[in-house]
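Okay, handing you the structure first.
Complex shown without one protein chain; remaining protein chains in place.
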Amino acid sequence: MIDKRYDTVIGLEAHVQLKTRTKMFCGCAYHFGAPPNSQTCPSCLGLPGALPVANREAFRLGLRVGLALQCRIAETLRFDRKQYFYPDLPKAYQITQFETPSHFDGHLDLSFGQAGETVHILRAHLEEDSGKSLHGNKDEGTLIDLNRCGVPLLEIVTTPSIHSADMALDYLRELRLILRYIGASDCDMEKGSLRCDVNISLKPKGSTTLGRKIELKNLNSNRMIKRAIEYEQKRQAALYDTSKGIGAEESRTWDDEAGESRSMRRKESSADYRYFPDPDLPRFRIAKAWIEETKAQLPELPGPRFKRYQSQLGLSAKDAQQLVQNASAANYFEELTNLISSAKKAANWVIAKVLPALKAAPHLNAAANSAEAIAPIRPTPTIVAELINMTTEGLISQDAAHTLFDELRSSTASPQDLAKTLDLLQLNDPDQLRELLRQSIDANPDTWEALKSGTQPAQHALVGWAMRQSQGRANAAKLSELLRDMTI
Amino acid sequence: MNPSPFDLIDAGVVDLSLGLHRGTWTAVQILEAHLEQIRKHDAKYGAFLSIVDGVHDRAREIDRKRQDGRPLGPLAGVPIAIKDNICIKGQPTSCGSAFLQNFRPPYSAEVIERLEAADALLIGRTNMDEFGMGSSTENSSFGITRNPWSPSRTPGGSSGGSAAAVAARMCAAALGSDTGGSIRQPAAFCGITGLKPSYGRVSRRGLIAYASSLEQIGPLTRSAADAAAILAVISGHDQGDSSSSTRPAFGLDELSPLDLKGLRLGLPREFFGEGINPAIEAQIMSACQRLRDAGAELVDVNLPHTPYAIPAYYVIATSEASSNLARYDGIGYGRRAEAAQTLDEVYAQSRSLGFGPEVKRRLMLGTFCLSSDSYADYYDKALRVRTLLRNDFATAFDECDLILGPTAPILPFKLGSLRNDPLAMYLSDVLTVSLNLAGLPGASVPAGFAVENEQRLPIGLQIIAKPFEEALILRLATAWEMIGGFHRESPRL
Partner (left out) sequence: MSKIDRAEIKRVAALAKIELTDEEIGVFSEQMAKILGHFLKLAEVDTNSVDPLVYLSSDENLFREDDPVPCLSLDDALGNAALRSGPYFRVPKTR
């Protein structure tokens, strides 16, 4: 086991696309999957003479993230140019914040998975995304689509404060949850709105000096991140074991098919990016008032919410986590709890019915991911509260309530009317119920005798017969009650 | 009665638009007179690269507008030439570079939109040093431009085509751009008025960037009033240029006649003496004395960091240029080497074929200055010296209202004479670059002539003001025109 001899030290660099309507420095809208090169203008094409103008909303969303990650916020900031030639970078420089990141020195205390561990945030800065290269067939060469070019990114860099693949994934999952909560990003790895590079090194157990680090690129899913880290742990351990160690810091790309990392031809460390302040953009100053206002508008974050559901609402950790994982479902749950004053019941309902309904409708799920919206699911919490009251009052059975929920997904009828229409109201009339019991006793004289001599399971059999006789409409609880009266 | 073509080409911006508003002449007549002047003389001088497509239609449109009684803009019918580095939608815009020979921008610069909204006639594109890099217009990929006063000499640069076109009456005014003197020096060499506005006064959107923190678009004209008329249209905040100032635009109402009495004119010691052609110095001193005779007060001032202006300027300009010109990669627009097989070949070969030697030299210098090993000694150091240069001016302006001096230390030089000595060419910008470093407005106005080899060669007086005090510059320039009268002289073509 490598863990016995070496400590793993991991730092993550996440690039998240901010959920603005337009790009970072121009007014082009960006929609994933739009026709190639249909979302461009002189500025994001890098045409001669074109200039950048910063998007206020990108700053606001960045600020939300910075505050959610407990970062310090830079008072004044500037943009720098990072210069390198690449076909998907038409200006041959990326506008980024090299010298003054907007946000720095923050941390995320994990609430799920390896709860209690802390990941430190080195910096989170604004920059612009590059376009996309498509690798067509050989004759065609590489094709360039610049739609994505200029989309606002927040690059979130951790310190080397992560110790394992699992902790890396726990951090990423919680980061993603937070960013969705605060409406900063969709964090959809498949659509590239969350991308992650991993810096990893090993050091002898207990040593305080960091080993040479390797940068892993091209990790497009949680699974790939885990595999790549575990592969790299083994590869590096083997190198240290043979006392060769890591010769030089380098970037490696992950080949998921082959299950191995490979050195990249172009070594990042040898590049000279020639950063300098972008003379096309002015200085920015983040006013205290803006910070305070943004802080006040932040929703409750998943970690605190998770704790509150357990300590104040008495939910189990499992239920609380399920709810907190989906902000809009959690909001639905809170609304329902307020209406029926039973958190447990509300949780059961949301977990059993609302979450599956959300999952079955991905468009709703996506639209309602942020903590500021209640899941736009029909039936609304008010209607569900009525269903719950109807069950409490014995008007309908639990099963019937669930059936009604499904019907109400597409119906606008009142629950009461619908229950009537669908013949789901329970039989509650004592005379009719006693008649059903009498029929059950007549049909099952042996069971009745057994009950009278104290054999409890006999009661279920008699009530069950009566339920079947009523085609499920009889109120089972009341039947049991009446039967008990009859045995006394 | 038909106006004589001579009247039309000799009239300036203000008179042409006035006559058009009054119906004295039509836009088509104005256009024809100027096109005739271009046809007659430009083969010799090479001021223009092309005539704007559709300019006749535009002239007819303006005339129709007037016939229909629709309101006309303040520059109605005024033929204005545009330096080749300012984008005009759909028109070739090549920056004097073979790299952009076939480039037609899909958008227009902010200043172009403002000129069009003012009903100006964009007549043609003028020659320039490639990407603005040069002081002689010899670095154009499309041939040289000659000085209308002396065809064997340079018109100056980089806006040499614009200056020559205005001096030769081929247009009423031209737009140039000034990164280190590229409006003022050619204006001085061609005996006309050139104004470099304060940094941020005029939008740079659509100005093909050479050095973003230094350059401004400005007018070249034959009088201060004409320069003011153009500046009033093109100045003012543009939301599309984050470096354009949010101050109100320059307005013609700021131009009341200037009482020279009590006006303090600063003469920086460093702008006179060693390195300045004695004929120039004599002429500038004479101009200053005539202003003093008219009531102004002459004050000695110091700009002690002037000897460092050239190195600071060239470090910053080439550094920014190395970044701004990296986008010319042969992919999205511009020249692409046909033989290139690999991506690196596309970059290196396209750029090597497309750029001339001066551009390559400056890109190399800038790339070097920004490299991680050189950054502190060159780029960062230059930015600190830039602070000191700005402070120099601030201190000097405590003691005076305007600063005066020569625009250039040398007379229009013979074509080819400085070609193989780039450093000597750089050093000739010594009197102009400080303003760009400090963001100050400055103008060059005609101040007389020196005679060399029996040729009259124009001399420019440079007038420098505090940021956003263009009005004071233009008021003094107008007062000086009444005293000197040199702006009325025109070259015999």
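When the chains are written out, they are named A and B in that same order, and each has its own residue count from 1.
Convention: contacts are C-beta pairs under 8 Å (C-beta built on N, C-alpha and C of every residue); 3 or more make two chains touch, one makes a residue touch a chain.
Being a predicted model, the structure only gives us computed values, none of them experimental.
Shown chains touched by the hidden chain across the complete assembly: A, B. Although one chain is not drawn, the whole complex shows that of B:N277, B:S371, B:Q455 or B:S490 it is B:S371 that touches it. In the complete assembly, the contact with the undisplayed chain comes from B:T342, out of B:N2, B:T342 or B:N453. In the complete assembly, the contact with the undisplayed chain comes from A:G27, out of A:G27, A:G245 or A:P356. Chain B meets the missing chain through residues 102-104, 106, 199-200, 213, 239, 242-243, 245-246, 305, 307-308, 310-312, 314-315, 322, 326, 329-336, 340-349, 351-352, 355, 357, 360-361, 363-365, 367-369, 371, 373-374, 377-378, 380-388, 390, 422-423, 426, 437, 439.
In the full complex, chain A touches the hidden chain at residues 20-22, 26-29, 35-42, 45, 53-59, 76, 78, 85, 87, 133-136, 138, 140-146, 272, 274, 277, 282-285.
Here, only the chains that are shown with their structure count from here on.
Centroids of chain A and chain B (each the mean of its C-alpha atoms) stand 57 Å apart. Against chain B, in their complex, chain A makes its touches with residues 42, 45-54, 81, 83, 85, 87, 90-93, 142, 144, 272, 274, 276, 279-282.
For chain B in complex with chain A, the touching residues are 85-87, 93, 95, 100, 103, 105-107, 109, 204-209, 211-213, 239-243, 319-320, 322-323, 326-327, 329, 331-333, 343, 347, 367, 370-372, 375, 379.
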